[in-house]
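As you look at this complex, bear in mind that one protein chain is not there, while each of the others sits in place.
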Amino acid sequence: MMSLLVQVLISGLAIGAIYALIAAGFSLLSQGSQTVNFAQGDFVVLPAFVILAANSYGLPIWAGFVIALVVAALVLGVLFKRLMVDPILPHGAMQLSIATMALSIVLQNSMLNVGGAQAFPFPGINGGIHWGNVFIDWQSVTILLTAVAAVTALNLFMGRTRLGRAIQASAQGPQVARLLGINVTRMVLITFVLNAALVTLAALLISPIYLVKFDNGIGIGLAAFSAAIIGGFNQVRGAVVGGLLLGVVQNFAATFGPTQYRDAVPMLLLIIFILFRPQGLLGRAEERRV
Amino acid sequence: MNHPYRVLAIALLLVLVGGVAGFGLKPYPIYLISQWAVYTISAIGLNLTLGYAGQISLAQASFVGIGAYATALLMPHGVPFGVTLVIGAAISFILGVLLGFPALRVQGHYLAFVTLALATIAFLVFRNESWLTNGTSGIDKIVRPFPFTSDLAYLWLCLGSLAIVTLGTWWLLRSPWGRAFLALRENPVRASSLGVDVRMYTLLAFAIGAALGGVSGALFAPLGQYIEPAEFALPLSFSLLLMVVVGGSGSFLGPFLGAMVAVALPEVLRSFQDYYLVIYGVMVILLLVFSPDGLVGLIERAVRRRPVAAPAEPAK
Amino acid sequence: MATDPNSPVLVMDGVVGGYGRMTILNGLSFSVARATITTIIGPNGAGKSTAFKAIFGLLNLRGGRILLEGKDVTGHSPAALIGQGVCYVPQGRNIFPELTVHDNLELGGVALGTTAAMRSRVEEALDRFPILRQKARAQASTLSGGQQKLLEIARGLIARPSLMLIDEPSIGLSPLMVKDVFATLQKLRDQGVSILMVEQNARSALEISDNGIVLETGRTRLVGTAKSILNDPRIAKLFLGAEVDLDEPAPV
Partner (left out) sequence: MSVVLEARDLHRHFGGVKAVNGVSFQVEEGEILGVIGPNGSGKSTLFNCLLGQIPPSMGQVFLDGKDVTGMKPIALSRRGVSRTFQLLQVFPQLSARENLILAGQEHIGSRMKRLFGKPDAGLTGAADRMLEQFKLSHVAALPAGGLSYGQQKLLDAAMAFMAGPRLVLLDEPAGGVNLSLLGSFRERLRAMNAEGGSTFVVIEHNMDFVMSLCTRVMCIAEGKVIANGKPEDVRNDPTVIEAYLGH
């Protein structure tokens, strides 16, 4: 029993750490430019297909990852911002959200048409070690370590570098940031590119587990929104806490609860948090203006 | 709402054209027009909630599902179609009231997420509670109510229902309730200072919108004569939301046009095969970039080239 | 920089501008002398804050010129103006609440682009404001209102400005805190910074100022030493909305 608990915990943390990456990107966008991206889940699937495609041409996974990174930065970062966010945001944040729902349809169906409806296997890491009667698989450990390293790097970048602080400042007070001479437009663009990098890394980590399927984005997206909200919508640290918590709870629910309602767990948590603690676990209650 | 009678006349004319066209058409086009009528009813409901009262809902597909299952499950037990339709609408109305409660606490994106979560849970219930819904196998051989058994007759039932819904919605929106819904969308704080019961109208906006989703579902089940849970999952909610936005959120004719595009586009783009959804999505994005008030806004701007300027104050 | 100590730091010359179709500044002219505190007062809607926005390149001007150290800077961007020694401390709270006090300060120099010098300037600022030193690692949102204002002033000073524009620093502060802020401004003036202030709290602002400017409907109505304006009985009436003819000499 104990061994099962540890295994479920570790794989839950691994999945949760990936959620954290995706949720962190989601939070960055919403904080930096009021972009609530309903296509965030599909943003993860697209680079996975790019890596697979590169792989099918004989390139190693790492090379595919680099290509995916470039493609994502360009398409999901720069083009997404320039062609969709910039022109639609002035009409309203809700209009933009609805546009990202349309984008989700575009991405999913493009991937369906190009790649097909089947779930493609994605190379992962096999094996693991027995520690007493607990089996720890390398895959989960690698995922966990990589995701934690990435989030730590992100946090250090945001908090310890001048560029990171300027990005935070642009999100917390764009007017004031402009008065201090910060190029807010550029900071926002960097935020989009950062998000693209995060989802590409998430694609690399999550695909061995969930495989690559054109509509995986729906579930991944739902988990990422939930993680972001549970942790505190507007904070990278919140996304980490929310992601890990969600991954573990979901994994336990799937193992010990009714399997067919596994997907309901993040949804229930989401509803409970929005209604009773909308600022999330780490967020501060925002002052309400009349 | 500058010309209240004109929009009503246009809407009813569209319905009439659909009905008359049915005479000369093959079963498939008749099926498409029926589908248009069914989607339009659902989109009218969502337009009431989203476009007029300003409350986003991603759960409209769930109410279509409730209406559809109520009809599919009750009709074999000898309950007449008219009654199953009312039951589906009533259950949706009540659940719609419950859906409205989160809207009293949160707005905007948070509300979108809550309704999205509830819609996901509703889909899981449809899928998992096989004892009731027959799970992923779905329910087939749903009979059409007498005397609307032929394709053409069923088309008229759908269009007739749409005509009634159109009239009812038109009346509602012209009444003080419609004005209160708009007030809710534009400025709830000011509205409540004028005595508008924001709580009550918010719940009503959700409930009436949901009830229309239920009506649409009741018509949906016998149309294809087969239903399964996946039809009422998130993609339908997204799709209905896009119909409202494409047509023109908050305009009376918006749902009619939006549903028309959603139904006709796959047919028009038949030669592009599976790419039609990609094209549809791109079109929606382009529309949001260039005409945030949808096709109705686009048409209005084309018809009325110059906006009416406010006359200056009279000379003293 | 070899500048004539007697030449004004800033000259507004017939500035016209506003928002949309609404004109707020109707040919505003005044100048700010070097190393002085100059306070702009006037009734609501006189265009005081708008004047600051005009100086700091945040308003589309329809006429007039703005000269900084004799150079035309009309229409320059905020970043360019910071580079030329202007800093602007707007009304209300303008800190970045979730960044630390230290990081807030550092952002004051972001437009200058030099990294190395910035560290010592932040240290200098922390030395100058011991209360900020105490809380350097705390989130800025944990500071009191007055401390936040001091942080804003300190942040403005990171870029070593020769002219500071400060808008209604006393709003929302306790009288004790206002004294503190004003004392800080006086100290800065003594160190050679020219300060242009807008203040609703006219009396106590004028008491620490060298010069005063009275604005009404986007025009300069009265210019003089702070003392002369403070003692002008017509000012009180102007604030309370009575008809005042400022073009007539003051009654003796």
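Should a chain be cited, it is by its letter among A, B and C, assigned in written order, with residues numbered from 1 in that chain.
Definition applied: a residue touches a chain if its C-beta (ideal position, glycine included) is under 8 Å from a C-beta of that chain, and two chains touch if they have at least 3 such contacts.
Here the structure is a predicted model, which is why all the values come from computation and not from measurement.
Checked against the full complex, the candidates C:V15, C:V73, C:L185 or C:A205 give a single residue touching the omitted chain, namely C:A205. Of the listed residues B:L25, B:V79, B:I94 or B:V198, the one in contact with the hidden chain in the full complex is B:V198. Not every partner is drawn; the one left out touches chain B at residues 172, 174-177, 179-180, 182-183, 186-187, 189-198, 200, 308, 310-311, 313-314. Against the chain not displayed here, chain C makes contact via residues 43-45, 145, 170-172, 175, 199-205, 235-236, 239-242.
Keep this in mind: only the chains that are shown with their structure count from here on.
Chain pair with the most C-beta contact pairs: A-B.
Every chain gets a centre from its CA atoms, and the centre nearest the mean of all protein CA atoms is that of A. Rounded to whole angstrom, the centroid-to-centroid distance between chain A and chain B, based on C-alpha atoms, equals 32 Å. Taking each chain's centre as the mean of its C-alpha atoms, chain A lies 44 Å from chain C. Distance between chain centres (mean CA atoms), chain B to chain C: 56 Å.
For chain C, no residue reaches two or more other chains under the stated contact definition. With touch defined as above, chain B holds no residue shared between interfaces to two or more other chains.
Within the complex, the chain B residues that touch chain A are 56, 102, 105-106, 108-110, 112-114, 116-118, 120-121, 124, 127-128, 189, 234-235, 238, 241-242, 245, 274-275, 277-278, 280-282, 284-285, 288-289, 292.
In the complex of the two chains, the chain A residues touching chain B come out as 30, 36, 84, 87-88, 91-99, 101-106, 109-110, 112-113, 218, 222, 225-226, 229, 258, 260-261, 263-264, 267-268, 270-271, 274-275, 278, 290. If you check the complex, the residues on chain A that touch chain C are 159, 162, 165-166, 168-169, 172-173, 175-183, 235, 284.
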